[in-house]
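Before any comments, here is the structure.
Excluded from the complex is one protein chain; the other protein chains are retained at their positions.
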Amino acid sequence: MRRKLKVPIPKVSFRRFSEKSKADQLIGQAPGTLIYTGKKTTDKVEMEIFSYNEEEIHHHRSEDLSEIMQGFDGNRINWINIAGLSKVELIDKVGQEFSLHNLLLEDILMVDQRPKSEDFGDHIFFTIKMFHDRTEFGIEFEHISFVLGKNFILSFQENEEDIFGLLRDRLVNSYGKIRQKKADYLFYRFIDTIVDNYFLVLDSLAEKLEELEDEVMDKPSNHTLQKLQRIRKETIYLRRSIYPLRESINSLSKSENPLMEMETERFLSDVYDHTIQIIESMETYRDLHSGIMDLYMNMASNKMNEIMKVLTIMSTIFIPITFIAGIYGMNFQHMPELGFTWAYPAVWVLMLCVVIGMLLFFKSKKWF
Amino acid sequence: MRRKLKVPIPKVSFRRFSEKSKADQLIGQAPGTLIYTGKKTTDKVEMEIFSYNEEEIHHHRSEDLSEIMQGFDGNRINWINIAGLSKVELIDKVGQEFSLHNLLLEDILMVDQRPKSEDFGDHIFFTIKMFHDRTEFGIEFEHISFVLGKNFILSFQENEEDIFGLLRDRLVNSYGKIRQKKADYLFYRFIDTIVDNYFLVLDSLAEKLEELEDEVMDKPSNHTLQKLQRIRKETIYLRRSIYPLRESINSLSKSENPLMEMETERFLSDVYDHTIQIIESMETYRDLHSGIMDLYMNMASNKMNEIMKVLTIMSTIFIPITFIAGIYGMNFQHMPELGFTWAYPAVWVLMLCVVIGMLLFFKSKKWF
Amino acid sequence: MRRKLKVPIPKVSFRRFSEKSKADQLIGQAPGTLIYTGKKTTDKVEMEIFSYNEEEIHHHRSEDLSEIMQGFDGNRINWINIAGLSKVELIDKVGQEFSLHNLLLEDILMVDQRPKSEDFGDHIFFTIKMFHDRTEFGIEFEHISFVLGKNFILSFQENEEDIFGLLRDRLVNSYGKIRQKKADYLFYRFIDTIVDNYFLVLDSLAEKLEELEDEVMDKPSNHTLQKLQRIRKETIYLRRSIYPLRESINSLSKSENPLMEMETERFLSDVYDHTIQIIESMETYRDLHSGIMDLYMNMASNKMNEIMKVLTIMSTIFIPITFIAGIYGMNFQHMPELGFTWAYPAVWVLMLCVVIGMLLFFKSKKWF
Amino acid sequence: MRRKLKVPIPKVSFRRFSEKSKADQLIGQAPGTLIYTGKKTTDKVEMEIFSYNEEEIHHHRSEDLSEIMQGFDGNRINWINIAGLSKVELIDKVGQEFSLHNLLLEDILMVDQRPKSEDFGDHIFFTIKMFHDRTEFGIEFEHISFVLGKNFILSFQENEEDIFGLLRDRLVNSYGKIRQKKADYLFYRFIDTIVDNYFLVLDSLAEKLEELEDEVMDKPSNHTLQKLQRIRKETIYLRRSIYPLRESINSLSKSENPLMEMETERFLSDVYDHTIQIIESMETYRDLHSGIMDLYMNMASNKMNEIMKVLTIMSTIFIPITFIAGIYGMNFQHMPELGFTWAYPAVWVLMLCVVIGMLLFFKSKKWF
Partner (left out) sequence: MRRKLKVPIPKVSFRRFSEKSKADQLIGQAPGTLIYTGKKTTDKVEMEIFSYNEEEIHHHRSEDLSEIMQGFDGNRINWINIAGLSKVELIDKVGQEFSLHNLLLEDILMVDQRPKSEDFGDHIFFTIKMFHDRTEFGIEFEHISFVLGKNFILSFQENEEDIFGLLRDRLVNSYGKIRQKKADYLFYRFIDTIVDNYFLVLDSLAEKLEELEDEVMDKPSNHTLQKLQRIRKETIYLRRSIYPLRESINSLSKSENPLMEMETERFLSDVYDHTIQIIESMETYRDLHSGIMDLYMNMASNKMNEIMKVLTIMSTIFIPITFIAGIYGMNFQHMPELGFTWAYPAVWVLMLCVVIGMLLFFKSKKWF
């Protein structure tokens, strides 16, 4: 199960990150104590290993780590994908198998960890957020981690959804250069795939903004407002997840670790370019959002003006002539006008004059 | 007694920090003159010492410094906790006992001192704020200071509340590695415990924001506004207390003082990561808060529009037909219509036409 | 065909960049996979080559690359202009002909690529946006790329519009020093021409802002608001296209590549100066825009006040006197006043007093 | 006489600084031309000299510089205090006596000079603003300058108010270490005294903000608004006076001039800490101010909503029933209802139904 940015209107959770921080469990714990902070909705963990070189590829799938490790071949490149983080003891075992630092394992399990890369010498750790755009529920975040070693890549997903399907197909079918390259190239392809995916989320954001702008111009309502607030919150969370990426991908692309080949670094600096472009888009959408908010406010204010105008025109036209009618509804015995034959039509004429006068006044004020 | 961010609605104190600065007492004083600037609500000071190594641990509790110092053993690690800062002369004696600089003692007593770390060569000074979230009273701040020496740690709290209970239990029961490490590890654990505690406060903040967003969407009122203002002020004070931490923990984690072991510095850079994450959350909540304020304003404006619409519709429908009724309430002797048998129903028809006309007009304006 | 910032009122596309990103096609593709992300409205590609030195100039135009390459003379300077990016395989062939890196070709085809310059040693890549101000449709963006080699310049346009017409004339007629200089000078002239063109767009923007300010002061309406929103979006997109230019032109002007002569670098730092000036103008227009928005809001608020004043004055004057008329319209049998001869004129006097009293009240409030 | 931030409501001067800049007098003058730019309300200048060492202290007071200089003893530390800057020629003489640069003297007399420190080798110049909080008149600024030499300190005040009274007492009574230290220590104590004084001003600002917040929540009015504007302006001017201090005190505390002893530099870095804390408080108050402004605006908007609700409820209830009454006030001869015995109570029932219907409608809208 994936954590959701709970954004079905009107209920939206602000505790997107903190809700699951389980901060109270962590307080006072020794550093590196492993606690999974995501939603433990299922205990199922799926693992698979791809062990390949240019000639051949072996694939095993199991829920047992020792079976997976039997497929590991030190002379080939081994990609182990672990989908599901709820079994903390399994992650612990993986850590022992590959001699990973406890703080690294903590970061894998801490689903609120901000994107970062860390160089441990004989392996490189990288963590990033995957976005899933569930239109009806808003954007869902998934915490993805990678460990790149000399001849292996570990990938950790929060759930079993197949986000690297295209890469798996290319691997299996040896399409492109992917089987001829070292582990760092696959590592780069993972990151590239996730970052390219961000463009999809941005497209969807742009589309929603566009619809909302139309709605604001056409018939703004409280509902529009709530949708705007929802977008705003999604944007805030997206920015928070994407911003640190700039720094972490940059440090990757300038890594001096021999695990990273020159060519991969060139590719990574291309990913870095995309990250900058995504961040600039985020800023653009932020600006556009605040533009729509301004528009909304001014449209509402204009609507108010229009309503008030109608009320004022109707009132100021009818109030004086109703008064005139009231005058001649009085029951005084001595009201000479009442007896005059021409009085009634004269009152009509008087009223007409008042009405025309008021209309001319409004005309002069440019009220219509 | 703890100082409070006085936030029971509607009275909120802006002088959270400055109220107690007792600035007028300080002016013209020599540097390092010791004045306690917190609320001197009680003179009680509790002290305890834990003197331990891997094998054994000794614990003394007293209100007399000399008794405490008898428990001090230079060959073991000594943690002295002093709860209560109101007895200035006691702090002075502690300073003499451990040869602490007067400016350091001043910073311990100055409860408004911003978080900082200072390296005095043979000891390191660190001060930080502890937050206590008293839901009904808002967030309370406590000024905590530490002095790390070769074989001792001094901790200064403003009051007797037991914030390091978990660590004390671990120490006493020798749970985990805590008894096998040097003083700098215990020092790190103190800081880590306090910073982890910040996540709790952030969670509570997020929860309040979420409730307020619901309230704004459902039934915004002046009361909502006052709660939003209260949150805003809490956020401002939290930011102010947390921001300087980034710098001070960073300088700790890069300290070259031999008191700090390499491993502890690695752990501290993990705390630094958490601090960054907390600061980013603060920024997020700040953005969310301003989003809710915008929402509030627009909801109020929409409500106004709706109210005005009702008034305008009712008025513009009834004002013309009331006028018609007024016309035939006039007492002119020569009003031929009054005598016609069909006049009365005809007037009803006329009024109906007016009403229908107005309704069509409002329909065309999309007012309902 | 050129992509448009779709800004005919009221429909405006937010997906100016992302709409064409075709992000879903790109995901999982190997790096450097060539996909044209612009609007493939036509398959027509026009190519021409100018091969010149100080003495002579040869000009060929063809749709076939091999014919163009026959006009290439390694001892002269060769400018090849390719108008139209829809034939990906052609771009691929050009890349092979001049040994260009695949990532470079990708950037040529990626019409959303932000402006950048990249030094590949034996050639320099530069990409920039051209703006076309179609007054009725808003501003259109065109993705332009250049590759500068030792004795050649490649220029890639999205469409066949002749944006370098003036330069071509100067080349053909050997006007100025253009034929006596190396390829880097022509390269500089291309960039200079495009950047100078930005001033035209800024002029047009300034003119529109000026008109809108007048409109806001004179007769602000929803339509004005929509035009302001349109300008806002254009400004956001322009800023996004121009900002990165600062960095890329600066790095060009400080390039240490021998392809760039000292004098050209001096000229480029002049272009850099212009870029700074353009960016400052953008900021100015942004400030001016938000000033006009404020003006709009306050004008609307003033208008509301004025409307309310009219309503209030009319109502508060006529409501009391209508009440008086109502009183004497009652049908009680025992109303002594009704019989008095002077009662009717007395009521008129009373009403007059009420009217005068109200008017004096409004006067005292400075309502007129 | 002191210059005032003219803030008695409602008249507030924006020309706090520039009013006295006497810019027109300065234009075209040679550099270092001495012109006093403060308010020359009196020609009185008071001078006094304290000449002291650890054993003894001599004190002279005179209006004649030569008399003062007779008290100067090169083997002791000499503090000369000059209160009043209106006699330009006197300042000139002081400058000649101590070989001060003309630009330095210009800065002493230029009361709008921003805080700065300047190292002239054999003497150090430092200028700072003193704030006097005249509650009824707002905050007053005083331009204070110091010159620190090997065995002397010159202090220049704008007026005769005794701001260093506490220090003078300590000097005269040899209280604390002040008489045992060199001139740089006294110099530090001057700066420390002034900076500590800032806390008082901040306290007063906090108190005013707190009162205004209460006022906004309780009964916001135009008067509240004007007080908020006054506070805003005071905050702007305070920030402007305090910000440059950070830089100037920092450069002092890192001075390599032998006039500054190591220990004094440590004390100055403590003052620097205070300056940072003051600047952070300023930022906090700025945020709080804008929070109160938001509160004000929303309170006003809520009040409007409440007023409109009352109007709308009253109008929409009475307008329809008044219409009904109007109907039966018509004078048609053929209105069968008028003759029915039960018609009158039936009309009352009808009206009651209308009233109840409207009330239910408002209830459904949650208007009360």
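For clarity, chains are labelled A, B, C and D in written order, and residue numbers in each chain start from 1.
What we mean here is this: a contact is a pair of C-beta atoms (placed from the backbone, for glycine too) under 8 Å apart; a residue touches a chain by one contact, two chains touch by 3 or more.
Since this is a predicted model, take the numbers as computed values, not measurements.
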item	value
Per the touch definition above, residue among D:Lys44, D:Lys219 or D:Lys365 touching the missing chain	D:Lys219
Omitted-chain contact residue, chosen from D:Leu34, D:Ile57 or D:Ile236	D:Ile236
Of D:Leu34, D:Ile57, D:Ile178 or D:Leu338, the one touching the omitted chain in the full complex	D:Leu338
Of D:Ile77, D:Ile91, D:Met330 or D:Met358, the one touching the omitted chain in the full complex	D:Met330
Residues of chain D (touch criterion as defined above) contacting the omitted chain	10-15, 17-19, 21, 23-24, 26-28, 30-31, 103, 112-114, 116, 219, 221-222, 225-226, 229, 232-233, 236-237, 240, 293, 296-297, 300-301, 303-304, 306-308, 310-311, 314-315, 318-319, 321-322, 325-326, 328-331, 335, 337-341, 343-344, 347
Footprint left on chain C by the chain that the document does not show	166-167, 170, 176-178, 188, 192-193, 196-197, 199-200, 202-203, 206-207, 209-210, 213-214, 217, 266-267, 270, 273, 276-277, 280-281, 284-285, 287-288, 291-292, 294-295, 297-299, 301-302, 304-305, 308-309, 311-312, 315-316, 319-320, 322-323, 326-327, 329-335, 365-367
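In this section, only the chains that are shown with their structure count from here on.
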item	value
Steps in the shortest chain-to-chain touch route ending at chain D and beginning at chain A	2
Rotation angle superposing chain C onto its copy chain D by C-alpha atoms, nearest 5 degrees	145
Numbering shared by both copies at the chain D-chain B contact, with half separating same from different	different
Approximate Å spacing (C-alpha centroids) for the pair chain B, chain C	43
Shared interface positions of chain A, touching two or more other chains	297, 301, 304, 308, 311, 315, 319, 322, 326, 329-331, 335
Topology of the chain contact graph, where touching chains are joined (line, ring, star, complete, other)	line
Chain pairs in mutual contact under the definition given at the outset	A-B, A-C, B-D
